[in-house]
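Note that one protein chain of the assembly has been removed; the remaining protein chains are unaltered in position.
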Amino acid sequence: MFWDTIKKSLTVKTIKRLYYLLLLFFYFCYKIIESGWVVALLILKGSRGEHGGMLEYTTIVPKSWQLVILFNMLSMTPGSLSVDILEDGRVIQVHLLRIADKEQFLAVTTKIERLLIKAL
Amino acid sequence: MNEVIEYIVGTLIIISALVVLIASVGIVRFRNLYARMHVVTKVSSFGLLLLLIALNLLSMKFRILIESLIIFHVLIFLSPISAHVTAKVALWLNENPSAPDKEVEETKEKE
Partner (left out) sequence: MDSSTFLEYAAVAGLWIMTISLVFPLWRLFKGPSLPDRVVALDQSAVIIVGIIICDIIYSKNEMELDVVLVVSFLLAMGSMIIARFLYKQNAEK
């Protein structure tokens, strides 16, 4: 009974999903360590937290629980802190520590989004 | 083997204590409220991650591993939520996100 349900659900699609979920987990662990290190180095260099700014980012993730996970992950990537979700549920308001790092933030976020959609 | 692990654990403790010291210096030095929130969510949880790794290296027990995983989960998934609530209140109180702090003007009441 128990093994039958496991055998039935063990298709190629599920294995692919599991693989992408594992990839997302390890990428997230790497990002946590990198973000702590980057901000600590920024303090040691004598930065005073100026040149920050707000940004509105439009997501493409379809489901609501993916939006919640993306919202929590954006706070842990280096240099970005998610502030609010605007009313239509597609736009996330993000505060960047240095507004000049916009391209790097966009690259990291699109990578996380693609991994989330594949790990659906 | 046991001695090497003890040397590694001692170095990890000193490194993580220095990281926490850097974070609390950043709390004082940064001029903007939102920049301070960056420090609290990222650098402090990085320092605590190093401390939990050191504790797990010292005592290889399954119960300690599970309990420290729960603590780290709470730190990772609940501190962005509290930062979100605080930032939303600050935005609602009309704080400009890129301007430095204003000095509080003390109103001198004349009798």
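Going in written order, the chains are labelled A and B, and every chain counts its residues from 1.
Rule of thumb we're sticking to: contacts are C-beta pairs under 8 Å (C-beta built on N, C-alpha and C of every residue); 3 or more make two chains touch, one makes a residue touch a chain.
Keep in mind the model is a prediction, meaning the values are calculated, not measured.
In the full complex, the chain left out of view touches B. Think of the hidden chain as still there; on subunit B it touches residues 2-3, 6-7, 9-11, 13-14, 16-18, 20-21, 23-25, 27-28, 33, 36-37, 39-40, 44-45, 47-48, 51-52, 54-55, 58-59, 61, 64, 67-68, 70-71, 74-75, 78-79, 81-82, 85-90, 92-93, 95, 101-104.
We take it that only the chains that are shown with their structure count from here on.
Separating the CA-averaged centres of subunit A and subunit B is a span of 19 Å. Against subunit B, the residues of subunit A that register as touching in their complex are 32-33, 35-37, 39-40, 43-44, 47-54, 71-72, 75-76, 78-79, 81-84, 95, 97. Partner subunit A is touched in their complex by these residues of subunit B: 19, 22-23, 25-26, 29-32, 34-39, 41-43, 45-47, 49, 76-77, 79-81, 83-84, 87-88, 91, 97-98, 100.
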